[in-house]
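Only one protein chain is missing; all other protein chains are in place.
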Amino acid sequence: MIRIERISKAFGGLQAVRDVSLDVEPGSITGLIGPNGAGKSTLFNIIAGLIPADTGRIYLEGQDITGRRPHRLFHQGLVRTFQVPHEFARMTVRENLMVVPPAQAGENLLQSWFRWEKVRRQESAVRDRAEDVLEFLSLDHLADERAANLSGGQKKLLDLGRTMMTDARAVLLDEPGAGVNRTLLGKISDAIQRLNRERGYTFFLIEHDMDLIAKLCNPVHVMANGGLIASGPMAEIRQNEEVREAYLGGGVSATMGASE
Amino acid sequence: MEISGIAAYLVSFFTFVGIYAILALGLNMQWGFTGQFNIGIAGFFAVGAYTSAILTTPESPWHVGGFQHPFLVGVVGAVIASALVGLLIGAITARLRTDYLAIATIGIAETLRLVIANEGWLTNGVRGMSNIDRPFSDFFQAIGLSSAMGSLIVVAAFLAGVYFLVERARQSPWGRVLRAIREDEPATAAAGKNIGRFRLEAFVVGSAIMGLGGALYAHYFGFLSPEAFLPLYGTFLVWVMLIAGGSGNNKGALLGAVVIWTIWSGSEFVMSAGLPEGYTGYAGPLRVILIGVLLQVILITRPEGILPEKAPRAIAKGRRG
Amino acid sequence: MTDVYILIELLQLSIYGIVLGSILTLGAIGVSMIFGILRFAHFAHGDLITVGAYVGMGFLMMTHAPVWTALPAGMIGAAIVAVLIDQTVYKRIRRTQPVILLISSFGIGLILRSLVQVIWGPNVYSFPGGIQRPWMVWELAIIPNHLWILLAAVVIVTALHLFLTRTRIGKAMRAMSDNMDLALVTGIPAERVIMITWLLGGALAAGAGVLLGMDSRLTPTMGWNILLPVFAAAIVGGIGRPYGAIAGGMLIGLAMEISTLFLEPSYKPAVAFLIMVAVLIVRPQGIFKGAW
Partner (left out) sequence: MSLLQANDIYGGYGGADILNGASVRVEDNEIVVIIGANGAGKSTLMKAVFGLLHVRSGQVLYRGEDITNRKPEQMVGRGIAYVPQEHNVFPSLTVEENLEMGAFAIKGDLRPRLEKVFSVFPRLRERRRQDAGLMSGGERQMVAMGRALMIDPKLLMLDEPTAGLSPRLIDDTFERIREIRSLGIGVLMVEQNAKQALGVADRGYVLATGANRFEDTGKNLLDNREVAEMFLGG
C-alpha cells in the first residue's frame, strides 16, 4: 500500500532518518515504534509531505508520491492525524467533520451563491455522513458542542473521525493513544480495528503504548537512531536483543553509531 | 434644524452607514472568516471609486475619460479593477505570515494614493474629479425623489445584495473551509483543502466588495480627491466597525457600521457645539482620539465585539433533524 | 561631459541616500527589535517617530537650549511615551494573538498623530537654524546638517551596539529574541526586558524623528509617511534582526534617493515598497542573513 524506499533525512549534522525502507501491506495495521529521537515522526512527516526527504522515494499503491503536498495526498487516499489533536476550535464538532469530504459543490463560491439547492442537497448528505461517524465514535451527544470544549481524548476521536469522512485507503496515525485515558483508549482502538475490518482501511501508526501496539499491530517496525533495526510481530520484537538495547540504552550496536 | 434639514441629514447619514457597512462586510470576509489582515482597505476603496468615476464621467480637459458609461458599467468596472488588485496582492503574499500581508496592503494603499495624487492626467491629482453623477437620478426625479434619496435607495439595494451573498458564503461549505483555515491550517491541509486557493478567493472577493463600496461612494459624493482615501477614513473606521460589531459575524459588521458611524458623526456635533471659539480646528483630531481609544477599550475588554461570532445555522437538515 | 554630470548627480543623490538611510535605520532597528521580542509588526512606530520629533522641538521652544539638545530630549520623551503605551494597552492584550496587537498599534498610531495635532496644531514647524549654505566639495554640495545627522545616527547605533553586547540586560534582549521559552526558564525577567525594549524602540524612533525634522520639516504625518520605508528597511534586512536593519536602511535610503533620477520624488515611498515586495517574493526571510 505504502512503500518507503531508502528514505534519508538530515537536519544540520543530525541524521534523523537513515536509509529506511519498509512496506505497509494493504489491509494491515502496521506499527512503528522506537525510543524518542529515533526518527519516527520525521519519517511520518516525510510521508505526509510536510518535509522533503534528502534521498529516497515514497510510493502509494505503486504511484510515486514523494514530496506531494498534504492536500494532494489526501485526494489520493492518504490521510493523517496529528499527535497533538488539531481541532477547528471555534467550530462545532459536526462542522469539524463536515469540512472534510472532498469535492463539495458548495466549496465553489459561485455554486454556493447561485446553485443553492444543489449545495443544500449535498450538504444534507454530508451531514448524514457526519452523523454516522459521530454515532460510530459515540460522540453524537456532542455534535453541536464547540470542538474547543472537548477533552483531549475526545479530540483524538474527532481527529480519527475526520479520516472517516472521506474514502481514505491509507491512514497515518501519529500517536493515537497519547494523552488519552483508559476508557477512551479502548474506544479509539476499537474504532481503528473496526475501520480496518469493516472498511478495509490500511493503518500505519506511531505509538508509544506498547500494549496498544501489541493489541492492534502486525507487523511492527522498530526505529532507533534514524535507522530501522527490526521488523516483525510484536511477540518477536519483544525478544529481540537489539530492540531491548535500543530501549534501555547502554550497549551500542553497529547500526546505531550516532553522530554528534 | 427644520424638518427637511433633518431629513436630508438622515439620508446622508444612512447612505454613509450603508457604504461603510459594505466595506465592513468585505473586510469580514478577509479578516473575520479567514484571518487575513488587510490594513489597506482605503486602497481598494480608492481603486473602485476612481475606476467607476473614470468610466462614467463626461469628457474633461483635466483627466482621461469621457466614456460616459452608465452607472452600472462603472460599478462592474470598479468591482473588476479592485478584484484584480486584490488578486495581485493576494498572490504575492499568499505564503507569508499575517504581518507581511498587513504591510503589503498598507503599501499598496499608500502607493495608490501617491499615484492618484501625482498622475494628474489620470485622476486630476489633488484637485480631484468632479461631475460624477448620482445613480439613476433621472429616474428618481421622475418618480419625485431627490437624487440623494435615490442614492440611499441604490446603496441600500447593493448592501442588501452584498449581505445576502456574504452571509450565504459564510453558511456554505466554502465559508466553512475558510473558518477551518483560520482555526488550524495544517489540519485543513490534511483534510485535502488547497489552502492557498481558498485564501486567495476570500481576499479577492473581499477586495471586490470594497471596490464596490468605493464606486457607490464616488457616485453619492460626486467628487473624489486623494484626501478621501487617507487611512483614517478608508481603513481605520472600517476596522473599528468590524471589531466593535463582532468580527466573523455579518450582523456584527452591520451593527458596527451603524454604531461607529453614529459615534463618529455624532462626535462632530458634540465637538462643534462644545469646543470654545477658536478651538474648532481641534475637533478632527479629538474625534480620532475618541475612536482610537474606543478601539483599545474594545480590544481589551470585549475583543469578540458586541455580537460574537456564532456557528452558522445549518443549511440542510440531516436524517436526524 | 554628460557622463560626468550624471556621475556627480549620482554621487549627490547617494549622499542624500545615506542620510535618509541612516534615519530609516534608526526606525527600522526599533521595528525589528520589537518584532524579535514581541512578534508583531508595530504599526504605531511611524507616529512614535513624529512624537519624538515634536517633543524635541517642544523642548527647544520651551528652553531655547542649543539645537542638538532636541535629540536627547526627544529620545527621552518618546521612550517614556512608548513604555506608557505598552503598560496601558499592549501589555493587556499581549496574551492574545499577536495580530490583535497589530490592530491595536494601528489605532495607537492614529491616536498619537491626533495628539500631536491637538498639542502643537496642524502647522508645519522646522528646527531653528534656517537655510544652510552647503559646502562645496569638488562638484558636490554637502549640507552641514547632513553631516550632523550622519554623525548622530552613527553615535546612536554604536551606543545601541554597545548596549546589546556589553550590558547584561542588552544581552538578555538578544536572548529573548532568540528563544523566549528558554529565556523564561533561565530566569530572565521577561517584563523588564520588554520594558527596556520599548524604551529603546521609542528612543530610536525619536532619534529618527529629530534627524528627519532637521533634514526637512515637522508635520503631524511625517512619521506615518516614512513608516513604509522603515518597514521596508526592516524587512529587507530580515525582520527581527536589528543589525540587518542597518543594511536594509541604507539600501532603501539609497534606492529611494537615486530613483529620483527617473521618477517623481513623491514616488519615493513607492520605490521602497516595491523593493520590499521584491524581497518578500524572492526571500521572505530578508536579504541580509546573520543574527543580531
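Read from first to last, the chains carry the letters A, B and C; within each, the first residue is number 1.
The definition used in the following text is that a contact is a pair of C-beta atoms (placed from the backbone, for glycine too) under 8 Å apart; a residue touches a chain by one contact, two chains touch by 3 or more.
Because the structure is predicted, anything quoted here is derived from the model rather than measured.
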item: Which displayed chains the hidden chain touches across the whole complex; value: A, C
item: Touching residue (missing chain; options C:45, C:174 or C:268); value: C:174
item: Among C:84, C:124 or C:182, the residue in touch with the chain that has been omitted; value: C:182
item: Positions on subunit A contacted by the hidden chain, ascending; value: 13-14, 35-37, 150-155, 175, 177-181, 208-211, 213-214, 237-238, 243-244, 247-252, 257-260
item: Sites on subunit C contacted by the missing partner chain, in the whole complex; value: 168, 171-172, 174-175, 177-179, 181-189, 291-292
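Definition applied: only the chains that are shown with their structure count from here on.
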item: Centrality ranking, top chain (CA atoms only); value: B
item: Distance-maximising chain from subunit B - centres being C-alpha averages; value: A
item: Between subunit B and subunit C, centroid-to-centroid distance (C-alpha), Å; value: 31
item: Intercentroid distance (Cα basis), subunit B paired with subunit A, Å; value: 44
item: Separation of subunit A from subunit C, taking each centre as the mean of its C-alpha atoms, in whole Å; value: 48
item: Of subunit B, residues touching subunit A in the complex; value: 165, 168-169, 172-177, 179-180, 183-184, 186-195, 198, 201, 205, 309, 311, 314-320
item: Contacting residues of subunit A [partner subunit B, same complex]; value: 48, 50, 69-71, 74-75, 79-82, 86-92, 95, 98-100, 102, 104-109, 112-113, 116, 119-121, 123-124, 126-128, 130-131, 144, 146, 162, 166
item: Interfacial residue positions of subunit C with respect to subunit B in the complex; value: 35, 40-41, 43, 89, 92-93, 96, 98-100, 102-104, 106-108, 110-111, 113-115, 117-118, 121-122, 224, 227-228, 231-232, 235, 239, 264, 266-267, 269-270, 273, 276-277, 280-281, 284
